[in-house]
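Here it is, the structure, as structure tokens.
A protein chain is absent from this complex, but the other protein chains hold their places.
Right, chain A next:
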Amino acid sequence: MSILIYAESAEGKFKKVAFELASYAKKVAESLGTTVTALTVNISDVSELGKYGVDKILKVNNDKLAGFTAKAYADVIKQAAEKEGTKVVLLSSTTDSIYLSSLVAVSLEAGFASNVVGLPVSTSPFQVKRNAFSNKAFNITQIDTDVKVLGLAKNSYGIFESAGSAAEEDFNPTIGDNDFGVKVESVEKVSGKVSIADADIVVSGGRGLKGPENWGLIEDLAAVLGAATACSKPVSDLGWRPHSEHVGQTGKPVATNLYIAVGISGAIQHIAGINSSKVKVVINNDPEAPFFKVADYGVVGDAFEIIPQLTEKLKAFKAQHS
């Protein structure tokens, strides 16, 4: 029956979430007494996936799938699941995978749980823990269908290597013209910068930075850490930073290993979007800022003095530790 994962890739390389999904699938497969099959699309060298517990890789190579088309990709996943007799299909929580998941679930008549944050609480009945209420609570959901689809929240499990190697098999699903009702005309990627979705570390600035001319502070700190930059909502509303950087309940969710908030008060709507980040550092001149209540580490003081110093010290630290 095997567990099927969709191992997402971009520009011929696996995304990190693919390895997290594989690691997670391996554990779920152990508890169900089965194996893990991964589906890949248009990747020639898939060997890296084998390190994370995948037993078999179904390789799809098809020019029609060169660009991401949700309906076509969902159709391919469905056919792979049927071919493998899969009872559990796992997807990650990238924008593309979220797009796919409900289409896959409906086509397989499967119960679907999104935002899953850990291994199943129980496998019989099948119950998983999920984020709900903008990360202010968890919801234990029971899936009662024969086939189940899960969407794993980013950075909620981790990446673990395991011994073994994966068998590779070419897979040629049928792709119909009616899969292409939505055509991609052009793609614009923010180049040369780490995106919030891919980042392990995010450095975020709020209204405390006073104006867009001061963003060099945030960018320099982010550059030393290899981090993505982000901001609070008023900052993007004021046009200091692009909307794509706005994190929070109405912006992007951030589930990184480290979130550094500079000059952000910590309003409930902001916290909702960053709550699932592992370690939070807050730098704010107001000791009463609500953000300190949810932070792991804090520095009370003026960002304009602290950030340049911190950046210099981190540079020295990095030079020593690389």
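Operating definition for what follows: contacts are C-beta pairs under 8 Å (C-beta built on N, C-alpha and C of every residue); 3 or more make two chains touch, one makes a residue touch a chain; residues count from 1.
In this section, contacts and distances are computed from a predicted model.
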Pick from "Electron transfer flavoprotein subunit beta", "Sec-dependent nitrous-oxide reductase", "2-oxoacid:acceptor oxidoreductase subunit alpha" or "Multiple sugar transport system permease protein" the UniProt protein name of the chain that isn't shown here.
-> "Electron transfer flavoprotein subunit beta"
Touch criterion as defined above, residue of A:9, A:42, A:62 or A:127 at the omitted chain | A:127
Where the complex has a chain not shown, which of A:37, A:101 or A:265 is the residue touching it?
-> A:101
Which residue of A:63, A:170, A:185 or A:288 touches the chain not shown here | A:185
Residue-wise, where is chain A in contact with the chain that is not depicted?
-> 68, 70-71, 74, 94-96, 98-103, 105-107, 109-115, 127, 129, 131-145, 181-190, 195-198, 200-201, 225, 237, 243-244, 246, 249-251, 257-258, 268-269, 272, 275, 278-279, 281-282, 292-302, 305-306, 309-310, 313-314, 317, 321
